[in-house]
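In what follows, a structure is listed as structure tokens, so that the remarks can point back to it.
One chain of protein is taken out of this complex; the other chains stay put.
Chains here go by letter, A, B, C, D, E, F and G, matching the order in which they are written, and residues are numbered from 1 within each.
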Amino acid sequence: MNADSIRKLFEEVRRGKLSPDEGVARLRHLPFEDLGFAKVDHHRALRVGMPEVIFGERKTPAQVAGIFAKLARHGGNVLATRADEKQFAAVRKKVRGAEYREMARAIVLQSDRRKYGKGTIAVVSAGTGDIPVAEEAVVTAELMGNDVQHLYDVGVAGIHRLLANRETLVKARVLVVCAGMEGALPSVVGGMVGVPVIAVPTSVGYGTSFQGLTALLGMMNSCASNVSMVNIDNGFGAGYVASLINRL
Amino acid sequence: MNADSIRKLFEEVRRGKLSPDEGVARLRHLPFEDLGFAKVDHHRALRVGMPEVIFGERKTPAQVAGIFAKLARHGGNVLATRADEKQFAAVRKKVRGAEYREMARAIVLQSDRRKYGKGTIAVVSAGTGDIPVAEEAVVTAELMGNDVQHLYDVGVAGIHRLLANRETLVKARVLVVCAGMEGALPSVVGGMVGVPVIAVPTSVGYGTSFQGLTALLGMMNSCASNVSMVNIDNGFGAGYVASLINRL
Amino acid sequence: MNADSIRKLFEEVRRGKLSPDEGVARLRHLPFEDLGFAKVDHHRALRVGMPEVIFGERKTPAQVAGIFAKLARHGGNVLATRADEKQFAAVRKKVRGAEYREMARAIVLQSDRRKYGKGTIAVVSAGTGDIPVAEEAVVTAELMGNDVQHLYDVGVAGIHRLLANRETLVKARVLVVCAGMEGALPSVVGGMVGVPVIAVPTSVGYGTSFQGLTALLGMMNSCASNVSMVNIDNGFGAGYVASLINRL
Amino acid sequence: MNADSIRKLFEEVRRGKLSPDEGVARLRHLPFEDLGFAKVDHHRALRVGMPEVIFGERKTPAQVAGIFAKLARHGGNVLATRADEKQFAAVRKKVRGAEYREMARAIVLQSDRRKYGKGTIAVVSAGTGDIPVAEEAVVTAELMGNDVQHLYDVGVAGIHRLLANRETLVKARVLVVCAGMEGALPSVVGGMVGVPVIAVPTSVGYGTSFQGLTALLGMMNSCASNVSMVNIDNGFGAGYVASLINRL
Amino acid sequence: MNADSIRKLFEEVRRGKLSPDEGVARLRHLPFEDLGFAKVDHHRALRVGMPEVIFGERKTPAQVAGIFAKLARHGGNVLATRADEKQFAAVRKKVRGAEYREMARAIVLQSDRRKYGKGTIAVVSAGTGDIPVAEEAVVTAELMGNDVQHLYDVGVAGIHRLLANRETLVKARVLVVCAGMEGALPSVVGGMVGVPVIAVPTSVGYGTSFQGLTALLGMMNSCASNVSMVNIDNGFGAGYVASLINRL
Amino acid sequence: MNADSIRKLFEEVRRGKLSPDEGVARLRHLPFEDLGFAKVDHHRALRVGMPEVIFGERKTPAQVAGIFAKLARHGGNVLATRADEKQFAAVRKKVRGAEYREMARAIVLQSDRRKYGKGTIAVVSAGTGDIPVAEEAVVTAELMGNDVQHLYDVGVAGIHRLLANRETLVKARVLVVCAGMEGALPSVVGGMVGVPVIAVPTSVGYGTSFQGLTALLGMMNSCASNVSMVNIDNGFGAGYVASLINRL
Amino acid sequence: MNADSIRKLFEEVRRGKLSPDEGVARLRHLPFEDLGFAKVDHHRALRVGMPEVIFGERKTPAQVAGIFAKLARHGGNVLATRADEKQFAAVRKKVRGAEYREMARAIVLQSDRRKYGKGTIAVVSAGTGDIPVAEEAVVTAELMGNDVQHLYDVGVAGIHRLLANRETLVKARVLVVCAGMEGALPSVVGGMVGVPVIAVPTSVGYGTSFQGLTALLGMMNSCASNVSMVNIDNGFGAGYVASLINRL
Partner (left out) sequence: MNADSIRKLFEEVRRGKLSPDEGVARLRHLPFEDLGFAKVDHHRALRVGMPEVIFGERKTPAQVAGIFAKLARHGGNVLATRADEKQFAAVRKKVRGAEYREMARAIVLQSDRRKYGKGTIAVVSAGTGDIPVAEEAVVTAELMGNDVQHLYDVGVAGIHRLLANRETLVKARVLVVCAGMEGALPSVVGGMVGVPVIAVPTSVGYGTSFQGLTALLGMMNSCASNVSMVNIDNGFGAGYVASLINRL
């Protein structure tokens, strides 16, 4: 609201250059943002260290490269999710320093390497098929300035593997747990820790796994109270929410 | 934006009672609405002749009567939908002139009887079970100042009854068509007229009618291009949209 | 049960060639069918004039041709549904007289051209997309010895086209009605005739047509009492049931 | 079209009482039905012997009795389905001869006892819970002038009971088969006979029977080609369609 | 009903060339349309300025071009939706003046450029993925003679962008709002205006967006009373309904 | 097939009392069961020790008592599931020795107390709400002659409780595992043992537990290979299958 | 692992009271918890200030009172959710200091009033019907030692009310947003703040709201990246997760 344009308005009225009625009329025609709505966006300050993000799926390599290059000029980190090698080839030509994280299917540019997260984020997954989603969460959290530890292939049907790694779990400040099929892992992990767990159902499975719907419903009904969740295969969202929590 | 408070502000700055900076500061603390957001609501002017509405279901007679009486003081029409006779008994004690429309399960207070609609709204329904929903649309449209004609029990399995009444259909400026079970009536009616048809699926039926879902899906897939629709049993919404269209 | 093998058994016991115990033992080892179970199949007599049928989908041209040729040797009519031109090319090399009905996606061999149906079967469809399913019903009914009349593109959103053809409808002894999208046509047709109507939902449509599920639900909830139905896109089944009815 | 009113019109024009233009104008104002639409209904002749029908559910005893008495005056058979004893008590006071079929939950008045069906209709059901639906089909078929045989408690998990009664099955001209739970009976029965089978899914079962949806889906996917079906618990519809077929 | 054929009939009866009975017989054989059913279609007059429409999906370029050319001869506007560039190439060879609107995936021929709509139609969409559907609505409305304004990329998670454009919204006489994912935009827009809003769910999203079903359900449950809706991705239907409303 | 009636037939033919043709005719009229179909039921021998079962839900106390008393006369064990105290009161008057197992909602008569199972059946459940289903499995298995151990309240969100009882789990010859909500317990238990696990989803939960459907889907997608399952809340079925396995 | 029992074991082996083999044997028989599994639960320390919780639904007043009294003896806060006044009456007799929060349908005992949360939790809801769920979140967060601010009746169809309260939103350290019907509110709120938002779908609505499923799907597909969610009507879970985050 301390926009110069408004102050100038008042000054002109003060100096008699404008009548009060003219002041009201001018105020009416000022651009929207000047009227205080910048406030709506004032949390942008909180966005320091957050990556600019492109959803790569169904975009051409040229489109991804164009957007990526434009965002890179802002000086912060850039992340393209669901990206393939062809898209990366196009990006690399335009943006020096861009890297491809194959397992996460992500193109990243990490210009800002400061730590914004206060503790460690643990990313846990059940089966090998869940790894791409888990890696998307890992990459997202890393680009947002977090220490990340991953723990893969610790499905509930082999509970001793999970228990053998409980130190990693209990040390984390927030956890992301990815699982397909019956989606039981977040409940078990949730019961082993006392901090927030972000569950991500994955579309791994066949038949009645319904592309992740069964895992989603399972997680939604988790008997552990510290579990909240994001959409199917949404590794990015989980990494994003976990990063916000880890900054608090 | 022509709020007196803003003009006063400019005048005080003009008169030197406030510095420009103080003007900006004061502007910052003015109530939200004074800052132009009345604009967001400036279509309220269009609401002339629209009823104030109460959703009666799961409210006690005392609650309905209390809200009804308070809204009645605004001087406009008041409509309580999904209301029963007990709720009406409570309303009648507080609001003279309130009436109960049994078939529509609605309590109405019609203080403003002007016509706002330019033509006739036809409300059509397929079976006797659909009549409560159709009547809710009728009452809504009447309270919003429309001439309404209803045409009931003209289901598609007896197509001659529908054809026998085609004059009523083609004379309407906008139509509301209610149907349960397979929900086919809006398609047939839509093909017989050249104006907008608002379809309302009803929860009439059993087994695979799924409380109106089958009718909803049928209408959604109507092969007539002039059909749009509202939620299951939402006679109020259909009457409301039809009334808005009839005012244009 | 009058199988020769059983009679011989009794005769051998009579002549003392076998003891009663040996008779019991032999009876135990007779092939299953000789024990009266031919009865289970005795309605096979009713199958005179019914085609042998191959479901072509996901079979190689060689597989279709092989089965087709084998069935053709039985001397009756043969029908391959969901067949493409490549499959037909393979069949034609092995079976003289086989024809391809393109619209029905069917390969037919009509060795037996006698009439088994007593009246006419009318096959009605709503949109151009429904024609392949309707044609499958037509071909099936024709191969089963019926006079068939088809009436296409008479959707409910243009009710006058349907009415203009009501003579065809009321003359039929049994009707097959195919419709996708909202599936309303069987209800309308059902209300116009006094004979059985076999409804076939088709997978025509997009979005919430759910590959025919919406049409199926609509038909299932038809307000016309003379409508029964078969599975989505099952033109063959509809033609088959209609043919059985037309023989009665 | 041979309505007297039209002939009179022509005669008046002939006699010069009306000009041709007046004839056209009069024709325009004749009631709809006189314009040939009786044709739409000309199959009403086929309705001889069909009952007038009332759906009793959610109607008060007074409503059922009122409608029943009015329909009884037409002189034909009257059937109230989904009716309870209270509704029957109300009907009995107004209509002499009305009877209550408890198992079928139906009130019937059988004024016309002629046979319209040519053969026997067999009504088959799987479990004791299916009997009310089966009985509704039985009562419907009886009121429409058919010989009906029922065969209950012959579920597929005890296949020998079904086989022991195969004579009844193969003698029928058309069959109605009711089953809840997995809905497998129509497939087995369909494979044992060569005539049309009308399948009725029932809402018997719990958990994943989904109030008959599982049975419905099972029947819809029957591997027997002579099976068509009606809605869940729709014993009336099945009896009605079977009766239409048995008249052919 | 003032068809010459009927008048001639009366005149011949008048002149004694036909007996009244012959008149009745002739009347019976007149083509259906002459019997007054033109009335069913009499709203065709309202179709002035409406485009002839082809659904391009799953049609060959030759099919689209053939139908397009035939419809073009009627002299009005022609619209092929869901059309690709190959189909356009085929059309362009046959129809001079045909254009391809790439974003809308539409082929258009705009012979009639008169304005039929009285106000402006605003077409609003949430994400870039919704633009093809929105553009289909835009093209449809333009071909039906409307002034159209579009407002894209104003999703609810960045509410200030929507607010910044509220002038465009409140000036419109009717709005089309397209949104995928959670489908929340029509509720927000509906709350900002006092005129009818046609909501279009789009199939944009992944996982539990279920190809637009989630958006559809969200819109169906909109808390804004002035919202009605059409099927998933049905930009054409929304543009069509909006155009009908804008003519009133 | 060694039925006396068949042997007698052969003997009469042998003695000349019947001609071979008469033998064939008689054979045709023998009751179905005599023709070898006893074989179909010959596994009844395996039923020794299995209880006769009544499904109590929706039966009157008089009905349950009547059936129970009749079955009790066979001398074996009798089990009425989903039974309430009123039904038990009625049974107790007719059948001495009948007991009510409140937690299992079951009435039992255990006349035969022999052991038929070779090892122990472990019945495991996750939450207190699952206990009625688990107890139904326990009672069923006990009546079928098994040693049963139960282990309740060992949900996956408190994994250490489950691990603390692993001795009980690994000693069992077959396990029944009941769980509602996300249904994860069978996967974890399945991974801890090397024998068959019968999973039972329960309808415990609210919201998206969908009355057990979520648990069912979760179990269906279990990542443990030794898990098979029965219907929602079907404790009886699980106890029955486990008992059959334990007899092998 | 530093359990006294293990140290004693080593000391006895050291003193020769036990042989090494006896040490191994004893170790084998130590209670499970002594073997290090306390570690699994070592986050219990994090539970300081967390309430003991009872799910009141379907429990008798006596059951609730019994459990409540037992938990109250631990000295911490106790919370019974989904509790009614009868249950509270029973609790009050046993536990001095217990209070009933009517809107939240919760019984609370707040023995520990320390603050554990570092900032404010804002609980936001869309309609009046959502308030019970929102209040459950409020009560939960308060009992876990948080400052809570609530903001009710700020649905998306009246966006200005939400904007007018944006100060409350942007000041919160974590937010809980409850909404039924289309569930759009979390997306809008999520876009206005830079901290984690926990979304709670509520079962408010009718027809296609499917008891909260539509809201759930809408939230799951939120276009705001900082939103995660819990199960339908799970106000407790949302308050619990928000409290865990606010402690970090």
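We take it that a residue touches a chain if its C-beta (ideal position, glycine included) is under 8 Å from a C-beta of that chain, and two chains touch if they have at least 3 such contacts.
Not measured: the values here are computed from a predicted model.
S.K.: Name every displayed chain that the left-out chain is in contact with.
M.R.: Hidden chain, whole complex, touched shown chains: A, C, D, F, G.
S.K.: For the full complex, which residue in A:M50, A:A72, A:L163 or A:M192 touches the chain that was left out?
M.R.: If we include the chain that is not displayed, A:L163 is the one touching it.
S.K.: Which candidate, D:N146, D:S187 or D:S243, sits in contact with the chain we can't see?
M.R.: D:S187
S.K.: For the chain left out of this view, which of D:T81, D:N146, D:T208 or D:N234 touches it?
M.R.: Candidates D:T81, D:N146, D:T208 or D:N234; residue touching the omitted chain: D:T208.
S.K.: Which residue numbers on subunit A touch the omitted chain?
M.R.: On the side of subunit A, residues 159-160, 163-164, 206-208 touch the unshown chain.
S.K.: Could you please point out the subunit D residues that touch the chain left off the display?
M.R.: On the side of subunit D, residues 126-127, 155-159, 163, 181-184, 187-188, 190-192, 205, 207-210, 213-215, 217-224 touch the unshown chain.
S.K.: Tell me, which residues in subunit F touch the chain that this view leaves out?
M.R.: Residues 39-40, 42-47, 53, 118-119, 163, 166, 170, 173-174, 192-196, 198, 216, 220-221, 225-231, 236-238, 240-241, 244-246, 248 of subunit F touch the chain absent from view.
Here, only the chains that are shown with their structure count from here on.
S.K.: Just how many steps, at minimum, does a route from subunit B to subunit D need if it may pass only between touching chains?
M.R.: 1
S.K.: Common contacts of subunit B and subunit F?
M.R.: A, C, D, G
S.K.: Only C-alpha atoms count here: how many degrees separate subunit B from subunit E in terms of the superposing rotation, rounded to the nearest 5?
M.R.: About 180 degrees, rounded to the nearest 5.
S.K.: Hey, which pair has more contacts between C-betas, A-F or C-F?
M.R.: Greater number of contacting C-beta pairs: A-F.
S.K.: Based only on mean CA positions, could you tell me how far subunit F sits from subunit G in angstrom?
M.R.: 40
S.K.: Using mean C-alpha positions as chain centres, tell me how far subunit A is from subunit C in Å, no decimals.
M.R.: Those two chain centres are 56 Å apart.
S.K.: Got the subunit D residues that touch at least 2 other chains?
M.R.: In subunit D, the residues touching two or more other chains are 40, 163, 216, 231.
S.K.: Could you please write down every pair of chains that are in touch?
M.R.: Those chain pairs satisfying the definition are A-B, A-E, A-F, A-G, B-C, B-D, B-E, B-G, C-D, C-E, C-F, D-E, D-F, E-G, F-G.
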